[in-house]
Structure formats: structure tokens, C-alpha cells
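This structure is in C-alpha cells; I'll ask about it shortly.
Just one protein chain is left out here, and the rest sit where they should.
Let's look at chain A:
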Amino acid sequence: MTIKEIQDEIVDEFSMLTEKEDKYLSLIEIGNKLESFEEEHRTEQNLIEGCQAKVWLHAWLDDDKIRFMADSDAIIVKGIISLLIRILDKRKPNEILESELFFVDKIGLKELLSPTRSNGLVSMVKQMRMYALAFKTKMEN
């Protein structure tokens, strides 16, 4: 599935939850199931400091695809992280660079990604794109 198709799928999954509270409850559920983070990668370098919640992001290249592993100290943030990984993990750099992330907005949780929320998520998305750019450059050389 393409990045767009997975996002459509997620939007579809959330569409039956009309109440905002239910959407957050679903995020909490997803966040609780986030694959565990390997402690050796919980480094200062991988830390994205938000004003309120911390995010750790580790990325590596597996053949021609980028792999991501991430964690947060806040569960709701972990929920979004989980969705971001479902969308962007195991992608080629160009796919990530050319993608448009619309799912957060479409499922009605745009406040989570607004620049003023400073929960580390905006920086995380930016960082994921930076990794894509860096790996792309690396692969071309």
C-alpha cells in the first residue's frame, strides 16, 4: 500500500468514532500497543524535546528502505507515533519526501500536530523527513 492508501485506511478506521473522547481513547489503546523501544537507542542524540512530552526517534537504513523506531513518555503521543510508523516505516526515502501527511487532520485530531502544542510530534515528523533526505543523499553518493 502507498503512504496515501495507508492514511486513507487509518482515516476510515477512525471514521466510526464520532466523539473526540473516543478518538483519544482509541489513540491511547494504539499507544499502549506501540512496539517496545530498544533501550540502547534511548540516547540524548535521539531525543526530540517537546515542551511537554519527550519523543525518542531512531532511524536506520535496511537495504533501500528506511526503518523507524520511536517512543514517548506520554501515551497519547505514543498513539500518534504508532500511526506514523505504520505509515512511514519500510519506505524508500523518496516516498517519504514526496508524501503528504493528512491523516491527523482528517481524523479530526489536528490540534495534536499544531505547532503550538509543542508535544514533540511536529519536530518528530520534521525529523523523519530529515532522515529520509539524509539517507537519500547517502544512497546517491
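Note that a contact is a pair of C-beta atoms (placed from the backbone, for glycine too) under 8 Å apart; a residue touches a chain by one contact, two chains touch by 3 or more; residues count from 1.
One rule holds in what follows: contacts and distances are computed from a predicted model.
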item: Candidate names "FAD-dependent oxidoreductase", "Cysteine desulfurase", "Heme ABC transporter ATP-binding protein" or "tRNA modification GTPase MnmE"; UniProt protein name, chain not shown; value: "Cysteine desulfurase"
item: Residue, one of A:V11, A:L61, A:I75 or A:V122, that touches the chain absent here; value: A:I75
item: Option from A:K20, A:K90 or A:K110 whose C-beta touches the chain left out; value: A:K20
item: Positions on chain A contacted by the hidden chain, ascending; value: 19-21, 24-25, 28, 51-54, 73-77, 119
